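Just one protein chain is left out here, and the rest sit where they should.
Coming up: subunit A.
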Amino acid sequence: MSAGTPKSLPSSGQKSIQDISHPLSAEDSVLTPSPDIGNTTSSIGEKDLSLPNGTPVDTSSPASSSSLLNRLQLDDDLDGETRDLFVTVDDPKKHVSTMETYITYRVSTKTTRTEFDLPEYSVRRRYQDFDWLRIKLEESQPTHLIPPLPEKFVMKGVVDRFSEEFVETRRKALDKFLKRVADHPVLSFNEHFNVFLSAKDLNAYKRQGLALLTKMGESVKYVTGGYKLRSRPLEFAAMGDYLDVFTQKLGTIDRIAQRIIKEQSEYLVELREYGPVYSGWASSEGDLQEPLEGVSGCIANCSTALEELTEDMSEDFLPVLREYVLYIESMKNVLKKRDQVQAEYEAKLEAVAFRKEERTGVPTDVEKCQDRVECFNADLKADWDRWQNNKRQDFRQLLTGMADKNIQYYEKVLAFEQLELEK
């Protein structure tokens, strides 16, 4: 992925992002992120209500080839772009063996890519496998943002690992994870990902991989050699700030959402008691019986509608919030790594400056570092853009969905009430 001659060092942070030409970018003038980020951090108070109008397809995003045009879109709205890799996770099944009980999911792939031997695959994977894939991706693509997985551990006493709800929530999250990877222009071509999707026996590959690792430095290993970064470049500092604020806001929303769920549940309890009182009354009345029964039925229907609404909220809304919290965690880590790389580079540069005589050997080292820094920055930036867009979409979908659900709820109640009125 690194290419091109090292240009002048951009990491002193004074230049705005637009001045940095990305090695892979064809056009770098349309980059809008800088004002973008500036706007987002300042408007976060309004919680995305006044984010600048980001169109779903950001044509300015760097990186070449048609694979980039496979924008990450989680709904089927393709905007006219073509994708050549489709992945789905479904069909959870329970496996009972003497040693343990666990769940596997079917992973189905359809693709026209030449990197794959067959156009279609169907394999079964368990959570462990997904976890392995994620670790592998992190190791082999450290400069990229790897999408998060749902939480690994659940308290055995508290949550039933085999309950329908839990399995379904997990399946959705795993599905999202793979789709995100599949739509990533770089990650989707990762060898491990390929194997994950296609291999019949993944465990054999895993063992092989371990052996290989010790032989080749297959990845660019960034040593965190205790280098201290003097100053983060502006745009990355802005990213860091944004992430901090965003985490905060997410936390608030999560808390509020949970409280809402709680209040709604309590309201539901009372409602369930309320309806039958009307029925009881109806039994001792003559003319009033019908309308009273009507009211009772109405309330029962409202209760059901409310129950659905609350369920949707905990099953669809909350998990997405949590997922983004995990995402942000990993993003912060990537930022830190980037800082490390830059620190290393700067330290080495300084060292060179002191030893002006030796111009042959060390500069290559310095150059290598510079390379790394630039690549890191570029990758990160690209991923950041993508993430921002996806996040925007995700949240838009999420909140719109929530709004819709609520609207549906009210409409249902409305319909019932109107029906009742006619009586």
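What we mean here is this: contacts are C-beta pairs under 8 Å (C-beta built on N, C-alpha and C of every residue); 3 or more make two chains touch, one makes a residue touch a chain; residues count from 1.
As a convention for this text, contacts and distances are computed from a predicted model.
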| item | value |
| --- | --- |
| Hidden subunit of the complex - UniProt protein name among "GPI transamidase component PIG-S", "glutathione transferase", "PX domain-containing protein" or "Histidine-containing phosphotransfer protein" | "PX domain-containing protein" |
| Residue touching the undisplayed chain, where the options are A:115, A:168, A:244 or A:266 | A:266 |
| Option from A:239, A:292, A:320 or A:335 whose C-beta touches the chain left out | A:292 |
| Per the touch definition above, residue among A:135, A:204, A:256 or A:351 touching the missing chain | A:256 |
| Residues of subunit A (touch criterion as defined above) contacting the omitted chain | 46-49, 51, 53-54, 253, 256, 259-260, 263-264, 266-267, 269-271, 273-274, 277-278, 280-281, 284, 286-288, 291-292, 295, 298, 392, 395-396, 399-400, 403-404, 406-407, 409-411, 413-414, 417-418, 420-421 |
